[in-house]
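Every protein chain except one is present and positioned as in the full complex.
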Amino acid sequence: MPRAAIMTGPGRPIEVQDRPAGDLEPGSVLLETIYSEVCGTDVHLHHGRLAGVPYPIIPGHVSVGRVVEVAGEVVDIDGHSVREGDVATFHDVHETCHACWYCQVARAPNRCPSRKVYGVTYGAEDGLLGGWSESIYLKPGVKVIPLPESVSPDRLIAAGCGLATAIHAVDRAGIRVGDAVSVQGSGPVGLGAAILALLSGADPVIVVGDPAERLATARAFGVDHVISVSETSPTERVEAVRELTGGRGADVTIEATGVPSAVREGLGMTRDAGRYVIVGHYTDAGEATINPHTDINLKHLEIRGAWGADFNHFYRMVGILHRHGDRFDWERMITRRYRLDEMNEALGDVEHGRVVKAVVEP
Amino acid sequence: MPRAAIMTGPGRPIEVQDRPAGDLEPGSVLLETIYSEVCGTDVHLHHGRLAGVPYPIIPGHVSVGRVVEVAGEVVDIDGHSVREGDVATFHDVHETCHACWYCQVARAPNRCPSRKVYGVTYGAEDGLLGGWSESIYLKPGVKVIPLPESVSPDRLIAAGCGLATAIHAVDRAGIRVGDAVSVQGSGPVGLGAAILALLSGADPVIVVGDPAERLATARAFGVDHVISVSETSPTERVEAVRELTGGRGADVTIEATGVPSAVREGLGMTRDAGRYVIVGHYTDAGEATINPHTDINLKHLEIRGAWGADFNHFYRMVGILHRHGDRFDWERMITRRYRLDEMNEALGDVEHGRVVKAVVEP
Amino acid sequence: MPRAAIMTGPGRPIEVQDRPAGDLEPGSVLLETIYSEVCGTDVHLHHGRLAGVPYPIIPGHVSVGRVVEVAGEVVDIDGHSVREGDVATFHDVHETCHACWYCQVARAPNRCPSRKVYGVTYGAEDGLLGGWSESIYLKPGVKVIPLPESVSPDRLIAAGCGLATAIHAVDRAGIRVGDAVSVQGSGPVGLGAAILALLSGADPVIVVGDPAERLATARAFGVDHVISVSETSPTERVEAVRELTGGRGADVTIEATGVPSAVREGLGMTRDAGRYVIVGHYTDAGEATINPHTDINLKHLEIRGAWGADFNHFYRMVGILHRHGDRFDWERMITRRYRLDEMNEALGDVEHGRVVKAVVEP
Partner (left out) sequence: MPRAAIMTGPGRPIEVQDRPAGDLEPGSVLLETIYSEVCGTDVHLHHGRLAGVPYPIIPGHVSVGRVVEVAGEVVDIDGHSVREGDVATFHDVHETCHACWYCQVARAPNRCPSRKVYGVTYGAEDGLLGGWSESIYLKPGVKVIPLPESVSPDRLIAAGCGLATAIHAVDRAGIRVGDAVSVQGSGPVGLGAAILALLSGADPVIVVGDPAERLATARAFGVDHVISVSETSPTERVEAVRELTGGRGADVTIEATGVPSAVREGLGMTRDAGRYVIVGHYTDAGEATINPHTDINLKHLEIRGAWGADFNHFYRMVGILHRHGDRFDWERMITRRYRLDEMNEALGDVEHGRVVKAVVEP
């Protein structure tokens, strides 16, 4: 019987339990987990900051595993059959309804009220529907993405949730070749956004974050300038970005911090008539103060929220890792690997920024 | 010698003075003022809330007059010669440089640092460069728009600055046929935006404002629903808009209030993945509080600032007044006409919302 | 046993046959047909111009009927239960897969290879899956749209397929208030596009078409100018549109003719840096000649194809008919009603332009 790390409730310790795998419905797939990850959302889940979570749950929304069983015929989006032995990831967001006003009229399936997310919206009683487990059950309809040989499980999980989310943010940003891009935040989403800005031809790419190791990682990836948050004041950071961008500010700024006060700072870093993407506020971290005149109206600015990541961002992530596998040392994002019985420690390490990415190796 | 109403400085009374007309440079035009207007910006000017204003000034940025002299050949944008006797308006924004980074690289001439605005950035010593005057001197290069017979001076000034600004806001909003639109504010910009939403096929159009007369004007224009600010709480307003839009909120909300607290309220009135245009914060009215998670990121929202009005908005305004002259009782916007020696009273009436539009009749 | 008009094969007469209704699967709905329509596509089907059609078929893709049976719980997109006695239409495009590259990565579900269309891609043996029948079987998942009382069956079918398709075209066109719009074609799609251009605030709206009755209908709808194809040469038409648009051409031209030679003419009618939408070439009518230099590159033009109509266009159509029911005499589009045994005559009338819209009343 597979073992899983269970988040039994907000603020309570993670427990390792045996959980039954159950039978496979037609069209489902069983994965033997190779890796899952601990992302900032898991910390928020542990603090009870997301509404409607059916604790106890098996966390872990982005994962990679080996296919050990396929119930009937399952095809990937390119029409290829999924086979036993394939190494694969899958889109954690499942069951958008294709039938509601948001799916059909607004064409914003990421706002579908029926949306289900592995590791977040399923209870542990619903099955092995999270990655902090030796096995993961992919329900019929979950979109499986077999990995090409060029994309190792380590590379996939190093990119993981952060890169898929960053692809969404960068799509929203509309970076043109030569645009100046500043990124607020140096966690997985921020570093992913910085890499994508480089891949999009941005010039310069500036990362504003901390601690020093993360900024060193950013530099190793080719980021032009890094600004340490702990060594500067907000005004100094805004001034620094302006100086690096001809006095005007960045064409595009991407917020990947989740810190409310970063918003006004980021608006100040952005040039008039530029674009500001908010992707880091996946959970409610409180209120922010802005000045509608100086920050938005007079600046003729656009602010764009980017919620979650759709399948197309996951799918394209694998293509990007395949293409640019050698250009960036992706695995450098992985600071440490944790066993299922170390998840309490992993959550603490992520929360306190002691690691860039904490990988779960069940 | 023409008489002009001079704003000598922040907080000081408006004075009527004789001002020399001076000689006409080649390419310039002299207008005998028919109407100018008192818009909210003039109140802000009188409070000293705009930076870099060279008091004393002749206020009045949007005006209409009769051409009394043309120095040489002046053509309008359609290639027709401007002639003595023409009734004309002109684009108050002048001398964007066509040579700076904002004009050329960002293609945002409304952010050109060399931008000059009649009635705002010229001193009274620079000439008759404001509409609160019996004559207006149109420098070479100022874009003159002769009015077709169908557009009377009354109709033009009734629409005025507010409608041109609203065209800009509505362009930014990207309204599609059938979109639900809520407008915050029932001054000239708000009413203009509401009319334009109707003309763009929006359904429903909701105006949130005050006082009762303005809301009655909105209803007379065909607005579907009006919500009185004085009779409701912010929560009630948000709920009211949601109820009128299938529980989801408006596809598009246009902020035309200049009140910082309206921003968060307006975000709440807007549906997930919708658009929010901030056009009312032309001056600094202070800070606003938002929640980056619930208001922007989770909502997958876009916020777009709209600064000022470009020539194309002025030009298209005349076309809209020509086309839809009979559909709306535009002149209803004009509450009262003021002589040059009544400008102190006019400023007070605008500031306290006692009039929708105060027209200057020198 | 319901009677249906069967298209047995290309070029063969339509036959009326009794067809079994079969049992209702859970989630399905049975409609008693009130109206269906004969659109240009049906003529193309009868000529065998669409690939992969499984003759014999029951034609009729857009229809309206009365709900006579609901198998279990079926909800519309706004979450309301569909009930017996409701008058309803439905989206004829069914079973986009939500799982293929076009649905998920390109986000172009109208290009989903699994797309099924009532009246087109289902064989008569598959069930009552077309509107030329006394009953229509709505399979589970078909999106039902109950009509509000304000939208009568006559009004819905008068708009029908043409208006939904025109909404798609107009969305692609991106009409701004005051844009000059020319429409090529005066069939249901062309007239629908003209109405939508009027509703979007276009000025002027020009329809280029024939015969005289259709142009009279366009005028009755409020179109500013009509140009008869039979009374003018291509050069004259291009010149006429240019004269009506300040010598420049229309900001937007919408092609709704299905005639290849119209394309170059339409490009000529469109101003430099304008937009040209091709929606009329739903079937293969042969090749067209263009000049890539003068028609596209030098003109800095955009050409946008618009394929079919998505659910959101159907849904919004009902809203538009509700809102603007009194502004346009929609029913004027219906030239004649046909019984099931008159469908051969109906096809001929549509093919030869003897009717604007032929309605089927089983």
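A, B and C label the chains in the order they appear, each numbered from 1.
Going forward, a contact is a pair of C-beta atoms (placed from the backbone, for glycine too) under 8 Å apart; a residue touches a chain by one contact, two chains touch by 3 or more.
Quantities reported herein were computed from a predicted structural model and do not represent experimental measurements.
Visitor: With the full complex in mind, choose from C:43, C:120, C:301 or C:333 the residue touching the hidden chain.
Guide: Answer from the full complex: C:301 touches the omitted chain.
Visitor: Who touches the missing chain here, C:4, C:53, C:263 or C:355?
Guide: C:263
Visitor: Sort through C:35, C:102, C:122 or C:311 and give me the one touching the missing partner chain.
Guide: From the options C:35, C:102, C:122 or C:311, the contact with the absent chain belongs to C:102.
Visitor: For the chain left out of this view, which of C:279, C:320 or C:358 touches it?
Guide: C:279
Visitor: Give the residue, chosen from A:38, A:74, A:147 or A:167, that touches the chain omitted from the document.
Guide: A:167
Visitor: Which parts of chain A face the unshown chain closely enough to count as touching?
Guide: Counting over the whole complex, chain A touches the hidden chain at residues 78, 167, 170-171, 174, 176-178, 196, 199-201, 203, 246, 316, 319-320, 323.
Visitor: Considering the entire assembly, which residues of chain B contact the chain that has been omitted?
Guide: Residues 77-78, 96, 98-101, 104-105, 107, 141, 143, 310-312, 315-316 of chain B touch the chain that is not shown.
Visitor: In the full complex, which residues of chain C touch the absent chain?
Guide: So the residues of chain C touching the missing chain come out as 101-102, 106, 108, 110-111, 246, 248, 255, 260, 263, 271-273, 278-294, 296-307.
One rule holds in what follows: only the chains that are shown with their structure count from here on.
Visitor: Expressed in ° and rounded to a multiple of 5, what is the rotation angle of the C-alpha superposition of chain A on chain C?
Guide: 180
Visitor: Answer with same or different: of all residue numbers used at the interface between chain A and chain B, are over half used by both copies?
Guide: At the contact between chain A and chain B, which are copies of one sequence, the residues are largely the same (over half shared).
Visitor: Hey, how far is the Cα centre of chain A from the one of chain C, in Å?
Guide: Roughly 42 Å, centre to centre.
Visitor: Round to the nearest whole Å and give the separation of the Cα centres of chain A and chain B.
Guide: Averaging C-alpha atoms per chain gives centres 43 Å apart.
Visitor: I need the residues of chain B touching at least two other chains; which ones are they?
Guide: Correct list: 246.
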